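All protein chains but one are shown in place.
Then we have subunit A:
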Amino acid sequence: MNHSRGHIQPWIALVGLIALSALPLDAADPTRLLIREGPVGWGLVALMAAAIVAAIRAGRSLAAAILLALAAHGGAAMAIGLLPSLAGHTGSGFWALVLTSWLLVWALVTELSEWPRRPGLPGLVLSLLIPFLFGIWLLILWQIVVVVFQVPFVLIPPPSAIGARIATSLPILAADFRQTFFKSVVAGYAIGCGAGFLVAILVDRVSFLKRGLLPIGNLVSALPIVGIAPIMVMWFGFDWPSKAAVVVVSTFFPMLVNTVTGLSASQPISRDLMRTYAATYWQTLFKLRLPEAMPFVFNALKINSTLALIAAIVAEFFGTPIVGMGFRISTEVGRMNIDMVWAEIAVAALAGSAFYGVVALAERAATFWHPSFRT
């Protein structure tokens, strides 16, 4: 890394620091300045100044990173704290504060991205810290913009309102999550992926199935969820089995196609080797073709992990007992409780990411030998 190359963000932040010190926070009250907000105000200005100096003078040091993190998030906390008293008449000083904080965190993320990759726990923390900062700042800017411009609640509620709703609705969210995830998704995912995998082995073995069943499977995969969900309710009733059935239908085909492809992924030389050993079909399957197919199988498992959640939630729009994430979303939209909808969306996003992450970790462990994971 080129150590002498300076970054421009601290210099712009310096300009921002001067602006936020001199410009009014409140458009309606030109005398209201940050440095007159008591010790917190001028303390923050001093902290930001120190962080900027550290970033310019001692880039890539832990001290500079800590100062930048403190200053940026202190600035963000100050801005959010000032919001209620300024909404609708924010001054240029306020925007200078937001922009300067944002520039400082940008400088911080730039610094962190250039740190050398480290093994073990510090490396893991660092690799999680950068996306975490991105996410936090998305929420901070969302909060500020929505409050300052007084965006109607039904369009986008501020993250603080969604957070508050999550905190007060934990039992409902937990019940919905249990219904949708632990019943519909888990059962449907297991059955859909398992059946896709087994049928793929059968299709691979029996050539008329390969030519007859695969095109029909293709047809099934093109069926719209909104079309089959009501039919599954007819077949399997209102409760979770009908949702699990929709998940089975949506996850079956990706697994089938990927596994069929994976089963023919082995090299001719590897198959010849098995032939010279006079290996049986099953020996060749278990010792060569299935291991070789694992990257494809995990690809399907990853695709299906997010697909299954989406399918289960959408399926709940079409007749369901009075619990479940999709049920909650469809009814709370009708009652204009948009914060509850967003709370369910947040839970779904977290659950989907965690599910995907677990599958991706299992993939790393199972296909450590693949060129994309080798160490």
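We adopt the following convention: contacts are C-beta pairs under 8 Å (C-beta built on N, C-alpha and C of every residue); 3 or more make two chains touch, one makes a residue touch a chain; residues count from 1.
Everything that follows uses one rule, which is that contacts and distances are computed from a predicted model.
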Practice item. Would you mind picking the UniProt name of the chain not drawn here, from "Biopolymer transporter ExbD", "D-glycerate dehydrogenase", "NitT/TauT family transport system ATP-binding protein" or "Polysulfide reductase"? Key: "NitT/TauT family transport system ATP-binding protein"
Review point. Thinking of the whole complex, not just what is shown, which of A:Phe134, A:Phe182 or A:Tyr277 touches the missing chain?
Key: A:Tyr277
Practice item. With the full complex in mind, choose from A:Arg117, A:Arg335 or A:Arg374 the residue touching the hidden chain. Key: A:Arg374
Review point. When the complex is taken as a whole, what residues of subunit A touch the one chain not shown?
Key: 267, 269-270, 272-279, 283, 287-288, 291, 367-371, 374
